[in-house]
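Handing you a structure now.
Note that one protein chain of the assembly has been removed; the remaining protein chains are unaltered in position.
Coming up: chain A.
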Amino acid sequence: MEARLQELKNEALEKIQAAQTVKELTDVRVAYLGKKGPITDVLKGMGKLPAEERPKMGALANEVRAEVTESLEVRMVLLEEQAINEKLQSETIDISLPGRPAKTGNPHPLTRVVEEIEDLFLSMGYEIAEGPEVEKDYYNFEALNLPKGHPARDMQDSFYITEDILLRTHTSPVQARTMEAKGGEPIKIICPGKVYRRDNDDATHSHQFTQIEGLVVGEDIRMSDLKGTLSVFAKKMFGEDREIRLRPSFFPFTEPSVEMDISCFKCGGSGCNVCKKTGWIEILGAGMVHPNVLEMAGYDSKRLTGFAFGMGPERIAMLKYGIEDIRHFYTNDVRFLTQFQRTEL
């Protein structure tokens, strides 16, 4: 009986090693370890043995069983792994095929520029003020120190609807309205929006365009504060190593008035076609709020002072992205719009 068990064991171990698939191995298991298998048969015959031999024989049978089982398990792990590998092999895909495009749109380049400027000033504690595009002559001109008959407010240059109503020519009326509404309180706002001028559309002119203006009014606001603010803006918007310079200029609603140039972001100041060989690029107009403007809005210009600045997102986008024709912003060519998808950070 002992011999029979040894024989069975060797036989089983041999078949286990010979099994090539999970199925074959399962068959071996059923054949040798199943309830009707030969080992069970042998154990059934134990009754015929003398009582003192039974424990020894029982132990031997269990040993054989354990050995066969272990071998089976080891082989099973191997064969299963092999089976999985074969299956995976057959499931290989061509990873170079294009992925299913994620449907996505993007903001208009002007929105992109406007939002970048907005976020910068929002982080410095500014609020965003908005106002109507169809505006009263009073807010668009008179309240800004441009009385009727002032040469800078020619009918030819503005889209009037009636004598007193027109399409705003800048976003400054929003400043006038905000000052009037704030009733003498300090202000820190930027005003983005669409504006209109009586221009023929060509590569550099558009009868409709965008503006962003800023206004700070408070106690002891100085020209140096304007310079510092614009310097922060220039560095955030055009790069940390940008320098700014102020040049005297003229706007009816500010005194003193300046224009701000930044050192050319393309050539760094040595001169190129972007900066027209000057090393500097004109970016915006600014100045200290004219006392007449403050007084007209009900502010005591002796107590409170302020600065204002204004810029054109179209110009900034054209410079920043190298866009050659302002009309692109209003044609909505998909081949143009989709170029403003990715981040620049």
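What to note about this one:
Basically, contacts are C-beta pairs under 8 Å (C-beta built on N, C-alpha and C of every residue); 3 or more make two chains touch, one makes a residue touch a chain; residues count from 1.
Please note the rule applied: contacts and distances are computed from a predicted model.
Among the names given as "Phenylalanine--tRNA ligase beta subunit", "RNA polymerase sigma factor", "Ni/Fe hydrogenase" or "Polar amino acid transport system permease protein", UniProt records the absent chain under the name "Phenylalanine--tRNA ligase beta subunit". If you put the hidden chain back, the residue from A:Thr92, A:Asn200 or A:Asn273 that touches it is A:Asn200.
Of the options A:Lys23, A:Arg54, A:Arg247 or A:Arg303, the residue whose C-beta touches the omitted chain is A:Arg247. Residues of chain A that touch the chain left out of view are 97-98, 100-101, 103-108, 110-111, 115, 121-128, 130, 132-136, 149, 151-152, 155-156, 159-162, 164-165, 167, 186, 188, 194, 196, 198, 200, 207-208, 216, 218-225, 227-229, 231-232, 245-250, 255-258, 288, 290-291, 305, 329-335, 337-338.
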